[in-house]
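A protein chain is absent from this complex, but the other protein chains hold their places.
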Amino acid sequence: MRNSNLKGWLYLLPAILFLGFFMVYPLVDVLVYSFEEGYNFASQTSFGVGLYNYSYVLHDGYFLQAVKNTFILVVITVPLSTGIALLISLGLNAVRPLRNLYQTIFFLPYVTNTLAVGLVFMILFKKTAYSEGMINLLIHWFGGESVDFIDGPYWAKMFVMCFYTIWVVMPFKILILTSALASVNQDYYRAARVDATPKWRIFTQITLPMISPMVFYLVITGFIGAFKAYSDEVALFGTDLNAAGMNTIVGYVYDMLYGDSGGYPSYASAAALILFVIVLTITCINLLVSKKHVHY
Amino acid sequence: MAKQVDYEKIGRSARARGAAGKTVIYALLTVWAVMVLFPFYWMVLTSVKSYSAYNSEYIPRFFTLSPTLQNYADAFTAVPLARYFLNTLVFTLVTTAVMLLVVVLAAFAFARLDFRGKNIAFTLFLSLMMIPSELVVITNFVTITNLGLRNTFTGLILPSVTSVFYIYLLKENFEQIPGELYRAAKVDGTSDFKYLVKVMLPISQPTIVTITILKIIECWNSYVWPRLITDDAAYFLVSNGIQEIRENGFGRENIPAMMAAVVVISVPLIVLFLIFHKKIMAGVSRGGTKG
Partner (left out) sequence: MRVVLEHLTKIFPNRNKKARGDVIAVNDFTFEIPDGQLVGLLGPSGCGKSTTLNLICGLEKPSSGKIFFGDDDVTDLPPENRGVGFVFQNYALYPHLTVLGNILFPLQNLKGSARLPKEEMLRRAEEAAHLVQIDNLLERKPGEMSGGQQQRVAIARALVKMPRVLLLDEPLSNLDARLRLQTREEIRRIQQETKITTIFVTHDQEEAMSISDMIVVMKDGVVQQIGRPQDVYDRPVNLFVAKFLGTPPINVFEGRVKDGRLFVGQDEILPAPGVADRPVYVGIRPEGFVLRDDGPLCCGLTRVEVMGRDTSVVSTHPAAVSVSIRSIISAENRVNTDSAAVRFAVKPGKTFIFDRDTEERVHFSAE
């Protein structure tokens, strides 16, 4: 008995070491950092314990701008991407020939480097002195005025940001939703057909309830993922997001860390914890809502 | 119940509605397919346009009359793209290998071995999945810096190995292998380790392949961590390498060469995807639904 105890823990040891050192310890550490005031990185000393870091962060204009950007991103991309993914999944489910081809194409963005593709998007959307850019060409075709989406007005930048984010998250959502739709027992649909159920009623009374657990899963993880947005922004606008006014909360955290003078881990920790609290709250709200609406 | 109903007409109109609906669906699907593929097309197209041709296009063209590979040559010579490539390769392979070792051992422990505190340990592990990586990065950054591991492979690799998610996935897979096999092997005097290697690994091969591929994708596309701890270009990975090119390198002037670099770093994963797409999609789907 004792031997097997030892053996079990021995097998777990590598995992425990890695996780403990690189996950648990940092968690505690960050908590501590965020409450230490006036932490000086070079000398590793601090003045005292208090909420100064939080206060600083919450009053920082850059942080507030980042919060605003992140919230807009979340509110726009999560419902839109889930809705469009649902539409596409329903479409995929309804046609049989070419389905695999479409699914494979739709999944392509998942395996690509977001920075790499982001660059392409930047080129397509940017208007420079030399060139209009691909998207502006399309706008002209429809009779509009060209806009610089990368260096132009705020709404344009937000637009391309949301568009790119949706583009990036769609593969995962489409995949999950198509497998959810495929796992619905076909007999339900046959029974509904025999009972002369109109198509929209089949959708709202049968399809939606059956896949509602998956839909809520996507909404919850969608929210969490959107709040953590960062690399997509960098891909489009470059590393100095503050200059573009498009920073996100996570970007702010990294700025505070790496930015000017070897980092203010205190401010970064405080900001990171604020983010964590926001995400936790929203997730709890989501879970409460889903308990009411998710069927069986 | 039915009076003078024209059955033929009902049958025909149902079929016609079906055909119209299908057309709309295909149109919708094709629209999105174009939106997915177009950036890639543009990527490749731009990479073969010559520098002068590209810059002279005020209105961008959809094609090029004189494709050239010059940009690729430029990409490799102007910046150490090959170096970034190599770094990323090393990083990916080593991280994935270490991760496999850690994950396989841990999953086996949770799935088959009996030891005190097992359930508590597992619950703790699961709860770790909730910790956002953004929090953790901060301290790891400080730790690695203090250990003097900035701009080293060790510093890049170590924190990237951990992943509770893969342990969870593999454990579930291990548990589906009947316990009787284990007990029979024990009766025959097989050691645990031998059983793990000779029996469980071969049977779980599909899941292990999936985990490996997913980790490879994750490592290849990793950006934040390398960005944070490397400022020496000799240690850049492809993602922060690209970023570097874009901001400080020729990225600002020489877009076609930029695109050539982008194509080069995207190709490995795309090839991997084309070969293994079924496995990858099945793995992500299973992992997603388990979450």
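Here the chain labels run A and B in written order, and each chain numbers its own residues starting at 1.
We take it that a residue touches a chain if its C-beta (ideal position, glycine included) is under 8 Å from a C-beta of that chain, and two chains touch if they have at least 3 such contacts.
From a predicted model like this one, the values you see are computed outputs, not experimental measurements.
Visitor: Among A:Leu64, A:Ala191, A:Ala243 or A:Val289, single out the residue that touches the unshown chain.
Guide: Touching the chain that is not displayed is residue A:Ala191.
Visitor: Just name the one of A:Asn5, A:Thr128, A:Ser146 or A:Gln205 that touches the chain not displayed here.
Guide: The missing chain is touched by A:Gln205.
Visitor: In the whole complex, what residues of subunit A lie against the chain that is missing from view?
Guide: On the subunit A side, contact with the omitted chain comes from 185, 187-188, 190-198, 201, 205-206, 209-210, 295-296.
Rule of thumb we're sticking to: only the chains that are shown with their structure count from here on.
Visitor: Need the CA-centroid distance for the pair subunit A / subunit B, whole Å please.
Guide: 16
Visitor: Report the residues of subunit A in contact with subunit B in the complex, numbered from low to high.
Guide: 4-9, 11-12, 14-15, 18-19, 21-27, 29-30, 33, 84, 87-88, 91-92, 94-95, 102-117, 119-121, 123-124, 130-134, 137, 167, 170, 172, 175-176, 179-180, 214, 217, 221, 228, 230-231, 234, 238-239, 250, 253-254, 257-258, 263, 265, 268-269, 272-273, 275-276, 279
Visitor: Going by the contact rule set out above, which residues of subunit B touch subunit A in the complex?
Guide: For subunit B paired with subunit A, touching residues are 21-22, 25-26, 28-29, 32-33, 35-37, 39-40, 42-43, 46, 55, 57-60, 101-103, 105-106, 108-110, 113-116, 118, 121, 125, 128, 131-132, 134-143, 158-159, 161-162, 164, 167, 192, 217, 220-221, 223-224, 228, 238-239, 242-243, 246-247, 255, 258-259, 262, 265-266, 269-270, 272-273, 277, 280-281, 284-285, 288-289, 291.
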